[in-house]
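Pasting in a structure now, in structure tokens, and then I'll have a few things to ask.
Every protein chain of the complex appears in place save one, which is left out.
We just call them A, B and C in the order they show up, numbering each chain from 1.
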Amino acid sequence: MTQQADRIALFRIMVLARTCDDRMAKLKAQNEVPGSVFVGRGQEAFSAAAGMRLRPGDLFAPLIRDQAGRFAFGETPLDAIRTVLGRRTGPMRGRDGNVHRGDWAAGLLPMISHLGAMVSPVVGTLLARRLAGKQTAGDLSVGVASIGDGGMNTGALHEAVNAAAVERLPLVLLVADNQYAYSTTSDRTYACAHLVERAIGYGIAGYRCDGTDADACLETVGAAITAARAGKGPQMVVADLLRLAGHGTHDDASYVGEDVKSRFGDCLQFYERTLMQQGVLTAESLAAIRDEARKQVEDAVQQALGEPQPDVAAEEWWARSERDLVNVRSA
Amino acid sequence: MTQQADRIALFRIMVLARTCDDRMAKLKAQNEVPGSVFVGRGQEAFSAAAGMRLRPGDLFAPLIRDQAGRFAFGETPLDAIRTVLGRRTGPMRGRDGNVHRGDWAAGLLPMISHLGAMVSPVVGTLLARRLAGKQTAGDLSVGVASIGDGGMNTGALHEAVNAAAVERLPLVLLVADNQYAYSTTSDRTYACAHLVERAIGYGIAGYRCDGTDADACLETVGAAITAARAGKGPQMVVADLLRLAGHGTHDDASYVGEDVKSRFGDCLQFYERTLMQQGVLTAESLAAIRDEARKQVEDAVQQALGEPQPDVAAEEWWARSERDLVNVRSA
Amino acid sequence: MKYLEAIRLALSELLASDQRVFIYGQDIAGPFGGAFKATKGLSERFPGRVLNSPISEDAMTGIAIGAAMDGMRPIVEYQFADFASVAFNQLVNHAGTLYYRTGRPCPIVARLPVGGTPGGGPFHCQMPETWLSNHPGLVVVAPATVADAYFMLKDAVACRDPVCFLEHKYLYYHLEAEFDPQSAEHPGLGRAVVRRPGDDLTIVAYSGMVHHAIAAAAQLESEHGLSAEVVDLRCVRPLDEETILASLSRTGRIIIASEGWPFGGPTAEVAALVAEKGFQFLDAPPVRLAARDTPIPFHPELFMAHHPDDHAIVQAALDLARY
Partner (left out) sequence: MKYLEAIRLALSELLASDQRVFIYGQDIAGPFGGAFKATKGLSERFPGRVLNSPISEDAMTGIAIGAAMDGMRPIVEYQFADFASVAFNQLVNHAGTLYYRTGRPCPIVARLPVGGTPGGGPFHCQMPETWLSNHPGLVVVAPATVADAYFMLKDAVACRDPVCFLEHKYLYYHLEAEFDPQSAEHPGLGRAVVRRPGDDLTIVAYSGMVHHAIAAAAQLESEHGLSAEVVDLRCVRPLDEETILASLSRTGRIIIASEGWPFGGPTAEVAALVAEKGFQFLDAPPVRLAARDTPIPFHPELFMAHHPDDHAIVQAALDLARY
């Protein structure tokens, strides 16, 4: 892809994610959504950049603000919305919901809620591929795992990143430092000058980028992913940005200080302005992208709303795949 | 204390610890010890240095190679040996054994086995003292916690050090990088060039020292403890050294490569030679120190061997201090 | 007063009356005041004693342990009980072992928002009492009423041993009742109480399930002329065996209902207890009602079908009465 085409594709994804997040929030307000709705407003550029640089066969372990990265990696608006709506259709069949959707077969990991817990499974998959001889030296399939400034302080995250470093696996840790862990300010969650300083302690490459600058995200995240593919071991990219919404739609984020708000803009607005100024986008193409996104999302919403709820009577209450362990016997 | 007196005191402790460790190993060989025996051979200088710079009111959370630090902090050979022998006397009353001995009231924490788990309780005690107004600005009571190269990779360690950094508490983390985690070489446990690089990621001060050089240990650990007392927040000191024995007496350490052995000497031998060369020690004073240590340990062994075993019939099988919860009621 | 407000009132009174008390947890400081607002306004009223923690449940717990051993009475708020799974080791292997090992108790209170709400899904609805109860040393309580939420929290802080305090999330906002915080009259921390007397059968429950049991008892009375006695365990570890057996001795029939999973835990323990020590009282087999043996589903309809409710209890009671 030419670089301009790439930038437009990135912008498209960001618009689509923003549109989808907004629509989900509206569905929540309309009482169509059983659980919480989490949005990635303000974090689309960083998240999308990762998805843009992944390819089939790679892994992506998104968290709660990664609608953009999910779309870039191939998730459909329909799967996103039908899961948020708890429909029987879609990957989680109403058994799990909202941001917990995923598909191991497609390399899109369905998160469990415990922060930090999704990184070691990515590491394990990458290790498995090496052991199984599925990797091509110099052109490795990589695994991207998302984490936030708060999640960086979980024991699970520490153990997983260290293990990846020891094995020199192609893990790319995407750290979205959005200044808050829920309501908690960064000064209450870590004490280093910048989270990128964690990288040296793990013995892995570290990168910083301005999460509000989409081109910078694409470039930096792209470089990290390229290095991982090349066999340079785990990479950590830390983006500075701000969550431009509540933790979930239930949260008014009134705790976010004006000073902080003044420091961070909206990556989508910035990118739109930039691409317009540079003539990469025109009023027409912009309108087309927006209409297209609205249509994609609206089509998905309408279809999802029409899809069946889980059938309680038919539900199979089985936590194990082996129905009769009495007969489980090795060949 | 004059600096020379300090050095002699340090040497005394190292000799006492080595003598005690050796005697415990002998007791184990003589089938007097129910459980495992872990020794700190080769690590006495680093461990003792910490204990030497602590004072009553401070905290020390030793691990399995800290006999020297324990003695320096005030543990008696008798409490050490009676615990290893499982006697009813002594702090653990035969309920817990060997390296798990301690006394919260004296600030000597009785470790649980799970590596990394003892650091957050030290942090909590330091936090409690700040909250209770028990600390004097500029002259804080500090908490030293030991950890090894292997234990540095536990989630518990990560969470605890980060929390201490956020609260800027006077924690001094003593990292003994003895090249192995049990049989596992460092290249299989961490990937950074040196573990001191973890400090920057936590936003705390980091120090390196040669664990085989007792003077260097005393100086570096002393500086770290002084900084912590002054209110400069958590400090991390990483010593390079080698465990000059098996993981426990049950382990012949045959996995330790000759190359590694050639790189690390015995801190006790080095210090003895240095102090003799400098005339700080004479043949006589050295002999006296050794005899004194042997006598102290032997007296403790003889007394401990004569002390009673736990009385099974009289054992109180209570895991809770409240015997009747039905009546527990707030005032 | 709401169940949540009773907890907040107890917390504020504890902070006001006991300098040893402080609260540590994620997002509990003002202006936010906690994911469920249990600490709303407290950090402002008690500066420096309501502290936000990093997302580090293992360290949060270890920090509370260290503070408690140094003479404080720390209260840890976990955002959801489900996340205390990563604090499991510090709770059971550290807090729970200190008294036996050292003779010094470890008075921490772990506040755990438990139980299901529609749409909560597999990781925000769990009941943790079973995996907190096997290791020795911990006290596990589960208040079902507004008054208990208040009094038992104070009793938990008064208790010298580590207490896991299970707060039911559904009750936070949905349960409201008047009570007199001044009243000296309330049952001790380890005491089970009869919420509703009855003669024909005993329904044992705890936490949110108590309300299903009471509703079921009312329906059994009005629609089926069956008199069910409802025993609220209040404290699941240790159990108040006396109260359970006394009720069974009167009724001869017993149902144990829980929102938790079926294998092991308090329902098994109570069923085993009555079989072992109440055998002669049993006119019929003890009946256990627990959740389905799967993760807790996200979809509200699946969620409602996942755990027993008053209808399930009524059905079981009718079958049991017929035995």
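Everything below uses one rule, namely that contacts are C-beta pairs under 8 Å (C-beta built on N, C-alpha and C of every residue); 3 or more make two chains touch, one makes a residue touch a chain.
Bear in mind the structure is a predicted one, so any value in this text is a computation, not a measurement.
Colleague: Mind giving the shown chains that are in contact with the missing chain?
Modeller: Visible chains that the missing one touches: A, B, C.
Colleague: Given that one chain is not shown, which residue among A:A9, A:L127, A:V280 or A:V312 touches it?
Modeller: The one listed residue touching the chain not shown is A:L127.
Colleague: Determine which one of C:T117, C:S133 or C:T202 touches the chain that has been left out.
Modeller: Missing-chain contact among the listed residues: C:S133.
Colleague: Of the residues C:T61, C:N89 or C:T145, which one touches the chain left out of the display?
Modeller: C:N89
Colleague: Taking the full complex into account, what residues of subunit A touch the chain not shown?
Modeller: So the residues of subunit A touching the unseen chain are 91-93, 95-96, 100, 102-105, 110, 112, 114, 117, 119-129, 131-132, 155-156, 159-160, 162-163, 166, 318-322, 324-331.
Colleague: Using the touch rule from the top, list residues of subunit B that touch the missing partner.
Modeller: Against the missing chain, subunit B presents residues 33-36, 86, 92, 94-98, 100, 112-115, 150-151, 153-156, 181-184, 188-190, 254-255, 309-310, 312, 315, 317-319.
Colleague: Extract the touching residues of subunit C with respect to the undisplayed chain.
Modeller: 58, 82, 85-86, 88-89, 92-93, 96-97, 100-101, 122-123, 130-131, 133-137, 237-238, 260-261, 263-269, 271-272, 274-277, 279, 282, 284-288, 293-295
One rule holds for everything that comes next: only the chains that are shown with their structure count from here on.
Colleague: Going by the average position of its CA atoms, which chain sits the greatest distance from subunit C?
Modeller: Relative to subunit C, the chain with the farthest C-alpha centre is B.
Colleague: What is the distance in Å between the mean C-alpha positions of subunit A and subunit B?
Modeller: Distance between chain centres: 44 Å.
Colleague: Could you put a whole-Å number on the gap between the CA centroids of subunit A and subunit C?
Modeller: 36
Colleague: Mark out which residues of subunit C touch at least two other chains, giving numbers and ranges.
Modeller: 53-54, 56, 58-59, 86
Colleague: Scan subunit B for residues touching two or more other chains and write them down.
Modeller: 155-156, 159, 162-163, 166
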